[in-house]
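One protein chain is absent from this view; the other protein chains keep their places.
Should a chain be cited, it is by its letter among A and B, assigned in written order, with residues numbered from 1 in that chain.
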Amino acid sequence: MKVVGILVVTVILVFIFLIQRRGLARSEKRVKRAFFSIMMVNWVFAVLLVIFPEMPGPGQMIDFIYKSFEPFW
Amino acid sequence: MIEKGRISCLELALIMYATVATTAILYIPYVTAQHAKRDLWLSPIWGSLSGFLIVVIIVILSRFFPGKTLIEYCELILGRTIGKIIAFLYLFFLLHDTAIAFREYGEFVESAFLHKTPMLFVTGSIAISCAIAVHGGIQTIGRCALLFLPIVLASYVLIYIFLIPDLNVKNMLPVMADGVMPSIKGSLAPHAWLSQFSLMSFLLPFLTNQQKVMKWGMFSVMASVLTMVLINLGNLFLFGDIIINLQFPVFEAARFVSIGSFFEHIESIIIAVWVLGGFIQLSAFFYMLVLGTSQWLKLPSYKPFVLPIGFLIILFSAWTIPSFEDMIRGMGTTVPFYFLTVQLLIPILLLCVAVIRWKKPKSFLQ
Partner (left out) sequence: MCKIRAIKRTFTLFLLICLTSIVLTGCWDRTEINDLALILAAGMDKGKKNNIELSVLIFIPHPQQSGQGSEMSGGKSSGQSFVRSAEGETVADAMARLQEALTRKVFWGQNEVLLIGDKLAKKGISEQIDFWMRHSEPRIRADVFVSKGNAKTVLKTMPELEKDASKQLRKIVKTHIGVKVTVKDLLQMLSSESNAAVLPWVENLSPSQMDSKKAIPTINGAAIFKDGKMVGRLSDKETRGILWPRNEIKSGVFTISFKDETGYISLNLLRSHNELIPSIRNGKWSMHIKTNAELEVIQNTTKFNLFDPNVIKKAEQKVEYEIDQRERFVFTEVQRKLKADIFGFADEFEKNYPQIWKQKRDQWNEIFPEVAVSFETKVNIQRTGLADGKPKRGAER
């Protein structure tokens, strides 16, 4: 199941790359680098989420930080 | 400039209205009712304070730096390093906020109709349609808003017109039975929603007419607050005290419409129309995030990043919020503080530093 999930994620990302390919080919190196780093971040997070669906996320971080405000309200 | 399209002031007001009001009318009645009880219609009025304040700050900042968005002038005001960090915090918040908006959309569609469809398909499909709009640029979104929002607004009004025989004005009495505090406590969520007017800074550079920005910004805040107040009142008149127990009072109200026992069960139409508003809202969020990111990275075009960032948004929408109950609880407790600190404090900080460094906006105008 997890392998299928990773595969699906990868396929979607490759698909996105294919759609954007021509636009990217003509653009500067900086754009390419930014594009690929975002894609990498996407892939890493997606795979992590597939493997550990219960991974604590930014939501819990915000909860943790702002919980101290609650008593004042 | 990264964006070539231009929008009119009316389109700006409509986009901001959709950004705030679309999900506000769904989620705010429940969240505020938990504290404010019968005074829930007062809460958005207190909440409007942060809306107005933020519009004023953002407009003054845009006078300092015409043609620049928050991400860009962040660096100009605070210097390269600190500016980048603050801008990143803001962008991260925007990503989170966008993810929450997508999740709100998904949760509503799920709990109303598509109980068994996995959330990712609901949010993913709207994300693809939004991506097409975002790819078209701000002008596309503006025109969509101009086309769709009148229909959306008309549908809201129609629900309550159809329900007039069932509305009982007495339900709102006694007003402020426990003093003013419950309604102020309940205003936490409206504060959070209205603080999203700070996102206006992403749209201001693309206006055809920069003169009347303040007026139209205020108008947009006013319209959003008015919508929330009227919807809350309508729900209160219809449901009375049980409004505290209803998750989506607006949806229930649409289900309640029955005219002459043949014109009923219209909620599907109402929701279909609501999705149009949701589309504008999500496209606007999406666009701002994509634009902000490419400005932060100082890139010449934002178009290649529409799809990757869309993917990231969907990832975040699944990741940051574990469940529906969690989301609702967060809206009433921690999330508003988060929204306010980022969207109110960062612009205030920027404005203070800008005023100290340049005194008057005029000196910077070339």
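By our rule, contacts are C-beta pairs under 8 Å (C-beta built on N, C-alpha and C of every residue); 3 or more make two chains touch, one makes a residue touch a chain.
Only a predicted model underlies this, so the values are computations on that prediction, with no experimental measurement involved.
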Visible contact partners (per top-of-document touch definition) of the missing chain: B
Touch criterion as defined above, residue of B:41, B:105 or B:239 at the omitted chain: B:239
Selected from B:124, B:205, B:332 or B:347 as touching the chain missing from the view: B:124
Residues of chain B in contact with the chain not shown: 111-118, 121, 124-125, 128-129, 132, 170, 173-174, 177, 239-242, 245-246, 252, 255-256, 258, 264-265
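Convention: only the chains that are shown with their structure count from here on.
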Centre distance in Å when chain A and chain B are each reduced to the mean of their C-alpha atoms: 23
Interfacial residue positions of chain A with respect to chain B in the complex: 12-13, 16, 19-20, 23-24, 27-28, 30-31, 34-35, 38-39, 41-42, 45-46, 49, 55, 57-59, 62-63, 65-67, 69-70, 73
In the complex, chain B residues that touch chain A: 92, 96, 185, 188, 294, 297-301, 303-305, 307-309, 311-312, 315-316, 318-322, 326, 330, 333-335, 337-338
